[in-house]
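All protein chains but one are shown in place.
Chain nomenclature is as follows: A, B, C, D and E, assigned in order of appearance, with residue numbering initiated at 1 for each chain independently.
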Amino acid sequence: MSGEDFLSLAASITLVILSIAFILTTFRVVRGPELADRVLALDMLVSVGIGFIAVIAIKTGFTLYLDIAIALSLVGFLSTVAFARYILTHGKPAESLKKEEEAADA
Amino acid sequence: MIETTFAILIGVFFAVAVYLLLSKSVIRMLLGITVLGNAVNLLIFTAGRLTRDVPPIVTDEEASRLIEPFANPLPQALILTAIVIGFAMFAFLLVLGYRAYQELDADNTDTMRLTEPEKAPQPPLNY
Amino acid sequence: MHDLLQYGAGILILVGGLLALTAAIGLLRLPDLYTRMHAASKAGAMATGLMYFSIAITAAYALDGAVILRAIIGFLFVLLTTPVSAHLLARAAFISGYRPSSATVIMELEQKDIA
Amino acid sequence: MAASTHANDLTALPMAMIDHATPIDNWLVVLPVILCLMGGALLLIMRKSRGGLASFAILITIGVILSDAVLLMRTLDGPVSMTMGKWLPPFGIAFTADVMSASFALAAAVAVLAVLFYTQAELETREVRHGFHALVLLLLGGVSGAFLTGDIFNLYVWFEVMLIASFGLMIMGGRKIQLDAAIKYGFLNFLATTFFLTALGLLYGTVGTLNMSDIVRAAAEAPKVPMMAIASLLLLAFGMKAAAFPVNAWLPASYHAPDPGVSALFAGLLTKVGAYALLRSLVVLMPATRDWLEPVLVVIAVGTLVLAPLGALAQTNLRRALGFFVIGGIGAILAGLAIGNTHGLQGAATYAFNSMLVMTAFYLVAGLVERTTGEVDTRQMGGLYAANTPLSIGFLILVIAVAGLPPSFAFWPKLLLVQGSLEAGTNWLLAAILINSLLTSIAGTRLWAHIFWRQGRYGAHSEEPNDRLRPLGAARWGFAAVPTGVLVVGVLLLGLWPDPVFVAGRKAAEGLLNPASYIEATGLAQRQDPVSETQEAMDHTEATQ
Amino acid sequence: MRFLLAGLVLALMWAAVTGSFTFGNILFGGVIGFVALWLMRDRIAQPTLYRKFARAISLSGLFLYELSLSALRVAILVVRPDMKSHLKPAIIGYPLRVKSDREITLLANLITLTPGTLSVDVSNDRKVLYVHALSAPDRDKLIADIAGGFEQKIMEVFE
Partner (left out) sequence: MQDHLDFTIVFVALAPFLAGFVAPLVQRFVGAASGWVLAIVPAGIFVFLLGFIAPVASGEVVTASLPWIPDYGISLSFLIDGLSLTFALLISGIGTVIVVYSGGYLKGHVHQGRFMSFILMFMGSMLGAVLADDMIVLFVFWELTTITSFLLIGFDHAREAARRAAIQALVVTGGGGLVLLAGLVMLHIWSIDASQETGTWLLSDMRENGELLRQSALYMPILLMVLVGAFTKSAQFPFQFWLPNAMEAPTPVSAFLHSATMVKAGVYLLMRMNPLLGGTDIWMALLTVFGGITLLWGATLALRQTDLKQMLAQTTVASLGLLVLLVGQGTEYAIAGACLYLIAHAAYKGGLFLVAGLIDHGTGTREITELGGLMKLMPLTFAAAVLGGISMAGLPLTLGFLAKEEMYLGFSEAGGLLPYAVMAVAVLGNALMMAVGLAIAIVPFFGGLTHTPHHVHEGPVSMSAGPLLMGLVALAGGISVGWLGENFLSPIAHAVSGHEFHAHLKLVPDFTALPVYVSILTWALGVFFFWRLTEIRTGLKALLDAVGWTFDKIFDALMWGLVRGANALTQVLHHGRLELYLVIVFVGFALAVGMPMLVHGGWPEIGAMPDLTFYEWGVIAIALIGLGAVLAARTRLVAIASLGIQGFAVALIFMLFGAPDLSFTQFMVEVLSVVILALVMTRLYLDRRDRRVPYEMVRDGSLAILCGAAISVLLLTILQYPLDMRLTELFAATSVPIAHGHNVVNVILVDYRGLDTFGEISVVMTAGIAIFALIRMRGGGKQTGIGARKPQGREVNRRTAS
């Protein structure tokens, strides 16, 4: 098996693994239960996405993808920071709003 | 054909978007708008035919042109424009929804009836 | 030499993928935000870092300086930003009243310490 | 090294590229758009002094009017086309103007000018500071772009420019009712443009090109069933924009909410762009789908024509009633589209031109009425006939104009539509057009009777003079009345001397039915197969090196 | 001389980042580099710079090693079927020795990436760093690890 073949195979396998990771993370995003959990999971989602891009960059040989990955890192970071700030300033709603919603349900 | 799957996926996107848009709740409608935007972008992308992996970037300096196979660049350019425009629209509608919520105390489109009051007065029956 | 680099890169991305997978599993299995954060910020960051690194390796053969440099920058960027965001998020979550799970054995921090 | 060979290629590509400098006067085609957008951007940068901003916007608009007028003169001899950048269509984007687009653009700019003058009296400082004038210019830019572009995706872009600018204008003032109106307006209109984009994607997937002239060629060979669906989708999208029945709900829900000046702008400009796009796309681009769409068009046109004046009849809010008149006008345009022969299309194009001016003027007059009575509800108005002669004359002329009675200009397109429908044998449309005129005159004269003739407000004391009236007084309001008056008189004068518009309308209709000259203007007719010719030219160059 | 060398390195980095190793581009990078160096000439003129640089490298090395280790441990932990029994989370107050904000931040970040620990917050008086540990059977050992490892290195770098 040549290096090229191996790399290609590894990339494909990694893509599969990453897909699974992506889906698992997705579950956490959906399940929550708190905003912070979701933000964390979304951050992870971005990480996995970056991994995706990186693997595709290797697979296709187009280095343009690298720029995308870096930019995505930046955006992911900023969004997490923004969320963290939000939780800090409007932290209460995360739990109390839920109660409100439950109250509204009843 | 790869496109078959995507045609169906796009259908699902459309269906979800439509269902969300009909939900009377401004937030859900906004989600619907986003999904619809994605659906349309995917549609243009698919309509321009799909090619795996190969971006339309010239790498072969000798030929100094794209060499088959390569992804169709034109739909990509169109979508790029559409995404940005769609995002601008989305941002506006989002803020609008927020302001409407603040001012009109509701997120329910059924109760937003300032412009078209529930019981519109009948014009007087005289001349 | 080229083959070797490619094998290396392949192994690296495989390891990275597996790390990402375990991070995702951790995210699912661990009981509370703080413990999950361990999984995401460590395994997750490492996974991403490895990916960047393997790009740098594949580019090394072609001596494509720009790509190597950018890959390294990306790698460094991930290492720098992941802890910052994790720290901020943990702090925010704690201040906003997120309690650690009941499994926590030692609890020295109280809300009043930082309010 | 690479650069040298490429330099040679430049000369070897005459088929895809412009091989000569664009004549200066062809720049006229894009000049209106460029002026507006640049003006809008400049206004954003300098949003300090109130008077300065308005004057600048007015100056720009006058420039736009002049260039539109010159362009219209040019297009009378045949369509004018120009390419931005060096790529000829279908590769690059071409701006192509024929009589219809140029005259519509001209009418739009005139309406904007009137509104700019009018709003001098109405605007608050904060509205000016939040970019009112910039938004108006951007709106005009979007509208002009939509009229003048020759590329269908570019048309979409201008639609969006127009839409977002109208969003901004819709909420200018920040009243609650505006927010509610903006929600309805916003969602429904954004959906319409999204449908347009969907249709565009499908269209590209079917014919593989975006230039309108090129689509004409390609659509003839395209598979029939998908083209029908695409045409239907375009009809839906543009029908929504044009406020055609039954997807016109957004218009009566929103047009009375913003300031009267803004309403006037919307009434004059927005729906007509939709109507223009309908004419352009269904008649020029996809004539083959006509058989399929014709019954639908008839139903839509009849519904719009008949239901719109009924809506106006049922309103007590003056500007909301006017909204239905706008729809009625769209019904006439749709009727022309459904009739489909030369006279029908001539009527449709002429009516659209007329409607832009008339509806703008009508909303401005309504603004003055609201200002004089201090009310928006017709039941609370009254007594204006005795109190304000010019306003009475203006309102009456406009009632006549929306009803399509002579001597207003609107009569002539109605006449053309009647002739067209008689020639085509579309009796339902004929009946609907006449019923529309009758119902509109009922609704209009009732408004007139309630607002002007009735002495006082509705109720027990309606015979006593209305003591709440305030004279337009204050110099700025007097000034606001001037552009309104000019517009009204203009409509009347056009009605008395309609020949030029007839000529323009005929050329527009002929251009729609026979797009050969339109295609020729873009140069596509001469270049049968640009790609392979380009390819050959390039190969040749390489071979000789 | 050092100044020139640094400038050259900067020029090459510029070329690498922009992805074009043409002469013009390198020259351009050089010019920018020299301007930048000239602007901050006061700060780089310190003799301790090289020592600090070496220590920073050392810190990075430790960090990378610890990071790999911690990633591996977390990975192993979460895939164990009996994860629950090995999981002993704790929040521990760690008495800080470093003083400046810059150092605290760096330490907090590094702690986050080291095995089993995650910094949660700093007390109001900046004396205690609260650390969350994934598995902390022994509080004091953990504190000792941190004090002897990263904190030491950081203090060396920043002196």
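Methods note: a contact is a pair of C-beta atoms (placed from the backbone, for glycine too) under 8 Å apart; a residue touches a chain by one contact, two chains touch by 3 or more.
What you see is a predicted model; the values in this text were computed from it and never measured.
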Missing chain -> touching shown chains A, B, D
Residues in subunit A touching the chain absent from view
12, 15-16, 18-20, 22-23, 26, 29-30, 32, 35, 38, 41-42, 45-46, 49, 52-53, 56, 62, 64-65, 67-68, 71-72, 75-76, 78-79, 82-83, 86, 90, 93, 97-98, 100-102, 104-105
Where does subunit B touch the missing chain, residue by residue?
1-28, 30-31, 34-35, 38, 41-43, 45-59, 64-66, 70-74, 76-81, 83-92, 94-99, 101, 103, 107-110, 112-118, 120, 122-123, 125-127
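Rule of thumb we're sticking to: only the chains that are shown with their structure count from here on.
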Under the touch definition above, the chains in contact with both subunit A and subunit C are none
Moving only from a chain to one it touches, give the least number of moves from subunit A to subunit D.
2
Among the chains, which has its CA centre at the largest distance from subunit A's?
D
Per the contact rule at the top, check every chain pair and give me the one with the most C-beta pairs in contact.
A-C
Centroid-based (C-alpha) most distant chain relative to subunit C
D
If you average the Cα atoms of each chain, whose average lands nearest the overall Cα average?
B
Compute the distance, rounded to whole Å, between the mean C-alpha positions of subunit A and subunit B.
22
Compute the distance, rounded to whole Å, between the mean C-alpha positions of subunit D and subunit E.
62
Separation of the C-alpha centres, subunit C versus subunit D, in whole Å, is 55
Could you list the positions in subunit E whose residues touch two or more of the other chains?
none
Which chain pairs touch, all of them:
A-B, A-C, B-D, C-E
Where on subunit B does subunit A make contact in their complex?
53-55, 57, 59
Within their complex, subunit E touches subunit C through residues 12-13, 15-21, 63, 67-68, 70-71, 74-75, 77-79, 83-84, 87-93, 108-113, 115-116, 118-124, 128, 130, 132, 134, 136-137, 139
What residues of subunit A sit close enough to touch subunit C in their complex?
2-4, 6-7, 9-11, 13-15, 17-18, 20-22, 24-25, 27-28, 34, 36-37, 39-41, 43-44, 47-48, 50-51, 54-55, 57-58, 63, 66-67, 69-70, 73-74, 77, 80-81, 83-85, 87-88, 91-92, 94-95
